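What you see is the complex with one protein chain gone and the rest in place.
Now for subunit A:
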Amino acid sequence: MTDRPARLPHGGRIDRTTTLRFTLDGRELTGHPGDTVASALLAHGPTATAPSLHRGRPRGIVGAGVEDPGTLLRIEGPCAESMLPATTVELYDGLRATTLTGRGRLDPTPDPAVYDKKYVHTDVLVVGAGPAGLAAAAAAGRAGARVLLIEDRPDTGGALLATAPGDGPEAAALTWATATRAALDAEPEVRVLTRTCAFGAYDGNYVLALQRRTDHLGAAAPAGVSRQRLWHIRARQVVLATGAHERPLVFADNDRPGVMLAHAVRAYLHRYGVLPGRRAVVATTGDSAYATAADLVAAGCTVAAVADSRPELTATAREFHDGTGVPVLTGSAVTGTSGTDRLDGVTVRPLDAAGRPTGPGTALTCDLLAVSGGWSPVVHLHSQRRGALRWDADLAAFVPGAAVDGQHLAGAVRGTYDTAGCLAEGARAGALAASAAGCAATVPPPHRPQAPAPVRPLWLIPGDGDDPAAWDTHFVDLQRDVTVADLHRAAGTGMRGAEHIKRYTTLGTGHDQGRTSGVNALGVLATLQGADSPGALGTTTYRAPYTPVAFAALAGRETGALYDPVRRTALHQGHMARGAVFEDVGQWKRPHFYPRPGEDMDAAVARECRAAREGVAFMDASTLGKIEIRGADAGEFLNRVYTNGFKKLRPGLARYGVMCGEDGMIVDDGVTLRLADDRYFMTTTTGNAAAVLDRLEEWLQTEWPELDVTCTSVTEQWATVAVVGPRSRAVVARLAPALDIGREAFPFMAVRETVLASGVPARICRISFSGELAYEINVSAWYGQAVWDQVEAAGRPEGITPYGTEAMHVLRAEKGFLIVGQDTDGTVTPLDAGMDWVVSRHKDFIGKRSLSRPDTVRPDRHHLVALIPADRRTPLPEGTQIVDRGTPLTPQDGPVPMLGHITSGYRSPALGHPFALALLAGGRDRIGDQVVAVVGDTPVPVVVSSPVLYDPEGTRRDG
C-alpha cells in the first residue's frame, strides 16, 4: 500500500487481505496477520521507540526476535502485561500497547486469564525448528520414535523463513522445510509445538517450556482455553537445534535508531515484506551480511557501501560486488553515526592491522545501517545443564564442547551455519537420538563441515582519542545503557571476572539477559585488558529461564479453589446443612463451630461446651489417622514405638499412647485399640496420619525387618462420631440397642462391635477427650452420613447439639489434654508435658535413651502448666510471652528474660473464667506462683496451676 512507505508491494509471510488495527503509544496503526508489533511499526516508516533507560537516548528496533535488546511493550488488557519485546508480540486486531523505557509496571488487577500445565514424555525432544531441528525431528520420527519438536516462533523453518523466494538453494530448502513440517504434522507420534519456548533444562533431560496459546488470537481467543501453558517435558533424548544470534558492533553512537542487525533486516524483508530503510550501509565482519546487502538491493534499496573488516574480498563479497556494483570497502569499519533522532549517515574508516582506524573517514548518507559483528550460538540450554563451552577462534564464538549426556547438538548452535550442514547434522542427530532412545534408526555418517568463511571480529572499534573512558556512546548493552566507558571503569577498579563486571555495570541483567551484549562485553574487556579474545575471559553461567516467564504461568491452575487440595469428611454435607463454620486443619475442612442465628463464635462455642458438659453433644472425629496393624509381633512393635506398653493390653480394650522421636521429643499421640491377639487399630493425630504411617514403615523396613508386622492405613475407611456428655449413654443405648451399655458391662477404654438399630455395623469405643462420659462410634464411611443423622435423631430427646473443633479444644484443655503440634513443638518430652505416667520404666522404646540426657533432665525445662489470669477476666491468647514478675517489658529498661509462652488459651464456660495452657520454665515448681503474661503491651498477672483444671478427680468419666 502506498501510504506505507516501508511495506513492500509483495512478499513476506503476512496475510495482506486482512488489515489489523492497533494502537501504539496512542497512535492508530495497522498491520496484517503474520506481523509482529515491531514489523507493523517498521512498515509505517522510520519510527523511534521509547528512549533508553538511563541516558534517555532515542532508540529503535534492532532485532527481529528475542535477541532484540530493547523494544519493550506494555500490552493493555483485562490485566496489562509489561516487558514484552515488540519483536515477539504477534499483532492482533485491537491490540493496544505502549512502549516502555526499560522498566515495566505490574498491573495490580487480578489476571482473569487461565494458565495451565501439561506433563508429557517423549523419546526425542527437538528444540528449535530451523533446518537442523526439522531434519532431526523427521529422522527421529522416521525411526518410529515419539518426537516432540518445539519452536519459539509462530512458524517452523527458522532462518529459512528470512530467505529470498526464487529458485536458489535457500528457496529449495524452504520448500523442503514446508513439506517436512506437513509430514511431521501428519505423523501420529510426532507433535510440533510452535510459539513454545524451552526456557529451562534440568537433570535427566527434564525440560520446561512455555507455550503462548491464545495471545495472537486477540478477541477471538476462546474463553476457558489457557492463555499460556507450561510444558513439563521428560525426554529420553534431546536434540538442541537452537540456532545462533547475531551480534552488533561496538562503535561510537552505535545505538541510533536505524542501526539494525543485518539478519534482522533480512527477516523484515522476507518474513514481513518490510524494507526498513531506503538507503543503507552494511557493516560486517564476515560473509553472512552479504545476503542482506544483496536482498536490500533486490528490494530496491540503495546500498551505499558495504564496510567489511576483512582486508581481502572473499568469494562471497566479490560475487556480491560483481553482481550489484555496490562498493565494498575492505579493511574498514563504521566508526560513527550521525543524525538527530534517527540515523542520517555514517562514517567509514579504514583500519590498520591492529584494528585501529587510520586515515580519513568517508561520510555516507543512509537511513539504515545493517551490522553484523558475528554470530553467537544459542548455547543456553546446553550450558544450563553444565555443558562445557569453548572459544572457537575461526568462528569467533563460544561453541559447545561435548554434548551433555543424552543430548545432541545440530546446526548453528554448534557453529554450523550453512544450510546443507544444518540439514546433515540435524538428520544425524535425530537418528542418533532415536537410536539411543531404543528405536531402530539408520544413522547417516558424520557431516564433513565446510571450512568456515574467514571472519575478522571487531570487539571494540576505537573512538576519538586514546582514552576508552571517553567512549561513552559506544553502547555494549543497549537495554542497560552500558558503554565501553562503563566497562573501562569497571576494569579500572581491578575487577577481572565477567560475573563481577556484570554485577558492577548491570550489563546483561536486562530483559534480554545479554543475548546481544554478553560476548561483545567479553570482547571489549579482552581488548581493554590486552587479551587475545573473549575466550581468555571465560563466559558467564547461563541459568534458566532463557526468556522471562510469568509467575501466573508457573502457578497454572493452582490458584483460588484449586490452590491446594481440600479434604472433606464423609459427613461434610451434613455439616454444611447445619450451618457449620469450617476451619482448615492441614488440608481438612473441619467444622469449627455451628452458630445458631444471632450467635457469634464465642456464644456458639460456649453453648457447645455447656452441652457436652451438662447434656450431650456430638462431633465428627473422622479426620484422626487410623492404621490397622497385624502380625505376631504387633504388640512388641507397639511397645517399641510408644513410650508406654501395649503388648499386655487385652483384646477388646484401648489405651492412650505417646510416641517420641529418637530425640525423646513427643511426635504424636493417640488411642490404640487391640482388636485381637495379632491385630491393633492405631489412631494418630489428624495432621500426622501420613507421617506416622511413614515412620512405622521406616522402622519396620530399615531397623526391625525381622518383626512380623504389617500396617495398612484405614483413615478414611471409618467415619467417626463422638457422642459426649453425661447424657450420652442414653443416646448410644437408643442408637445401638443390641449393645449392653451398662457402666460395668462397657467400661471406660473398652471396645465393642455391634450392629446399630439401623442395621449398620459399628465399632464403638468408650474414649473421652473431654473428661465426660463419651463414646466414639466408628462405621464404614459409606454409612457415615446416615449414622450422623441417626445420632442426631437419637439424641433429640436429650437436646443433642453438634460441636466443632473449637469446643473440642476448650473441653480437652480444661482437662489438661495436650494437642501435639499445638502444645508441643518438637522440644517437649513426655516428662516436660507432665506425663511421666505414660513413660514405661520397664521396656525400651524409641527416644528412651534421650530422656536421660543431661539436657532433658534439667529442672528448669519448660513444663506444660495451666495459667489463670489473676483478675479471672483477661483472655490469654496463644503465643503470649511469659516473664517473671518485676521484669521490665522493653529492652531499654533492661533484659527481658522469657520464661515461656502460652500454647492454648480459651474462655471456659465450665470454669467461669479464661485460662491457658503454657510451656513455662520450671513450671511445675512454680505452681501457685504468679508470673506475668504480656498480652499485647499489657502485663497480665497470672497464677500457675496444674494443667488439669476441670474435674481433677475424674468423677465424670463414667457418667
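Structure notes:
We adopt the following convention: contacts are C-beta pairs under 8 Å (C-beta built on N, C-alpha and C of every residue); 3 or more make two chains touch, one makes a residue touch a chain; residues count from 1.
FYI, contacts and distances are computed from a predicted model.
Its record in UniProt calls the unshown chain "Sarcosine oxidase subunit gamma family protein", which is the match among "Sarcosine oxidase subunit gamma family protein", "Aspartate carbamoyltransferase", "Outer membrane lipid asymmetry maintenance protein MlaD" or "ABC-type amino acid transporter AapJQMP, subunit M". Screening A:407, A:643, A:754 or A:805 against the full complex identifies A:754 as the residue touching the chain left out. Considering the full assembly, A:631 is the residue among A:538, A:631 or A:661 that touches the omitted chain.
Although one chain is not drawn, the whole complex shows that of A:28, A:322, A:564 or A:937 it is A:564 that touches it. Screening A:18, A:175 or A:573 for touch with the missing chain picks out A:573. The missing chain lies against subunit A, touching residues 116-121, 146, 193-195, 211, 213-214, 217, 221-226, 232, 234, 557-558, 561-562, 564-570, 572-573, 588, 628, 630-632, 708-719, 738, 752-755, 758-763, 778-786.
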